[in-house]
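Missing here is one protein chain; the remaining ones are kept as they sit in the complex.
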Amino acid sequence: MVARRNPQLNLHGELIHLLSVEGLPRELLGQILDTAGTFLSVSEREVKKVPLLRGKSVFNLFFENSTRTRTTFEIAAKRLSADVFNLDIARSSTAKGESLLDTIANLSAMHADMFVVRHGESGAPHLIAQHCAPHVHVVNAGDGRHAHPTQGLLDMYTIRHYKRDFTQLRVAVVGDIVHSRVARSDIHALAILGVPDIRAVGPKTLVPGDLAQMGVRVCHDMAEGIRDADVVIMLRLQNERMSGALLPSASEYYKTYGLTPEKLALARPDAIVMHPGPINRGVEIDSAVADGTQSVILPQVGFGIAVRMAVMSIIAGNAA
Amino acid sequence: MVARRNPQLNLHGELIHLLSVEGLPRELLGQILDTAGTFLSVSEREVKKVPLLRGKSVFNLFFENSTRTRTTFEIAAKRLSADVFNLDIARSSTAKGESLLDTIANLSAMHADMFVVRHGESGAPHLIAQHCAPHVHVVNAGDGRHAHPTQGLLDMYTIRHYKRDFTQLRVAVVGDIVHSRVARSDIHALAILGVPDIRAVGPKTLVPGDLAQMGVRVCHDMAEGIRDADVVIMLRLQNERMSGALLPSASEYYKTYGLTPEKLALARPDAIVMHPGPINRGVEIDSAVADGTQSVILPQVGFGIAVRMAVMSIIAGNAA
Partner (left out) sequence: MVARRNPQLNLHGELIHLLSVEGLPRELLGQILDTAGTFLSVSEREVKKVPLLRGKSVFNLFFENSTRTRTTFEIAAKRLSADVFNLDIARSSTAKGESLLDTIANLSAMHADMFVVRHGESGAPHLIAQHCAPHVHVVNAGDGRHAHPTQGLLDMYTIRHYKRDFTQLRVAVVGDIVHSRVARSDIHALAILGVPDIRAVGPKTLVPGDLAQMGVRVCHDMAEGIRDADVVIMLRLQNERMSGALLPSASEYYKTYGLTPEKLALARPDAIVMHPGPINRGVEIDSAVADGTQSVILPQVGFGIAVRMAVMSIIAGNAA
């Protein structure tokens, strides 16, 4: 049996698409984070631009709406001097019955250089990467419940920024893990980077049992999950989970798993609190925590631009 | 009692946000109009760009839809070489229940340089200016019934262009003054610039009585209001006013307050006619007037680009 090559890497092991954190070597993650560090200063300059992608055409293909994530990619691409095209996919030819792959083939024929893809179906960015022309690079901006690799990477950047060494950390991921592509990408990245103690914290209905196989400790008890943690990553509770079969109610959830100052006191005194945003104040997180001294939620946003610039510039520089 | 500092100005009295014309010193208005004059030629060049905002990130945050106004700001920003991001706010995180200030904090963390804000609530741009990071500048592109300062300033530019000296003028503002942020910004600007005779003309239901306190003459009689005027500023009659309690009917309104050639003949022979657009032909203005020799409605549009370029470049150059 021949090992199947990771479709994200070329024959030299260089990144040509970013589809998932899973299966990427630790060194590559380190390269992305190091490169992001050099871009962080670009966003703080008077002239926030470098010419690395000048004349390149980056297409934002958001089959699922997300103004915020789309905007972060648009900012990253424009600060790299690319031309950015936001396609209103809901109104476009796919709406006329054109297949996804025909749409992709057409955009490739327009000499696209990069597709940033968000899609409700897990695996859609992989499918696109497999079928698009060799000159096109694909970045997964979130697919179904599968992966959100740039969020995973910006979370790692944030942790490294504040904690330096991954190999001594206790990291708790709290909330609706079963539906969260952020959680999946975070857990894969934490494992690759050597975090020895990863905990998935939440109610039984929202934490998959098979996480234990990945070396993750499943905690349905919030106090146990958060105790002595160096990093607490809170997940957004989607509105549609707040009622119905999976959860009794939002207030019930908050009482048990919402991050209050009292619960945060169980973690290490220098623990940082993260959240992918947008936050639901009083649902998964208390305002006193979200706005408190341990919160690094806003710095995460700035790191996210730098990480996306890093990913885009790295893959654009590597030939298929 | 200590005088509260104008939130639009830094400690040196320099403009860092444009929220309202009210309370700005006459010299500052003069500086904006002078700067706009230098930009007017930029829009007439072969290459309509200057590099003053190169590498800056300008965000259009239109909580209330206005393709036209948004476009004028986008043009102004791009002619200053800024990167412009149009956020589809209706679809964005605010729609997911995120608070206005959380949205603003997130965009600030992306190293935004400027927010151009239109909002249905009076005071929203002030709130944003108070809470955003010190490196961010805010321009009010219209908030509720409160203010539309760039429209006010472009109207002043227009008047100065055609009439030179403000201190000898009779200016009539005609129409639905009570609901008009344009009227409020115009009246403040006219008063600051020393116009001795300002008239607010319209039916009792649409002209607030307390304008007299601002030195404005309230005229419910159109002939009296327009007689010998040097400048006639017509306001747009919103569709929702044309029926219901405030007005008997659109045709009734037109008969009394619609600007026809006959009524315009009461003004000075060299009077100019202005309108913020879009015009309602046959409702507040007759086509013969809108397209006539005294109309400066289209030149206003071009001046508007120059004034917005001036405001953006001035505030971007001043540190909080």
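Per-chain numbering from 1; labels A and B assigned in written order.
In the analysis below, a contact is a pair of C-beta atoms (placed from the backbone, for glycine too) under 8 Å apart; a residue touches a chain by one contact, two chains touch by 3 or more.
This structure is a prediction, so every number in the text was calculated from the model and none was measured.
Colleague: Using the touch definition up top, pick the residue from A:11, A:110 or A:245 that touches the left-out chain.
Modeller: Counting the whole complex, the residue in contact with the absent chain is A:110.
Colleague: Specify the residue from the set B:5, B:68 or B:255 that touches the hidden chain.
Modeller: The one listed residue touching the chain not shown is B:68.
Colleague: Which listed residue, A:27, A:44, A:102 or A:165, touches the chain dropped from view?
Modeller: A:102
Colleague: Just one of A:9, A:50 or A:87 touches the chain that is missing; which is it?
Modeller: A:87
Colleague: Which of A:17, A:56 or A:263 touches the chain that is not shown?
Modeller: Considering the complete complex, A:56 is the one touching the chain left out.
Colleague: Name every residue on chain B in touch with the hidden partner chain.
Modeller: Interface with the chain not displayed, on the chain B side: 43-49, 65, 67-68, 71-72, 74-75, 78-79, 239, 277-281, 298-302, 304-305.
Colleague: Counting contacts across the full complex, list the positions on chain A that touch the omitted chain.
Modeller: 54-57, 83, 85, 87-89, 91-93, 96-99, 102-103, 105-111
Operating definition for what follows: only the chains that are shown with their structure count from here on.
Colleague: Roughly how many whole angstrom separate the Cα centroids of chain A and chain B?
Modeller: Each chain reduced to its C-alpha mean, chain A and chain B end up 41 Å apart.
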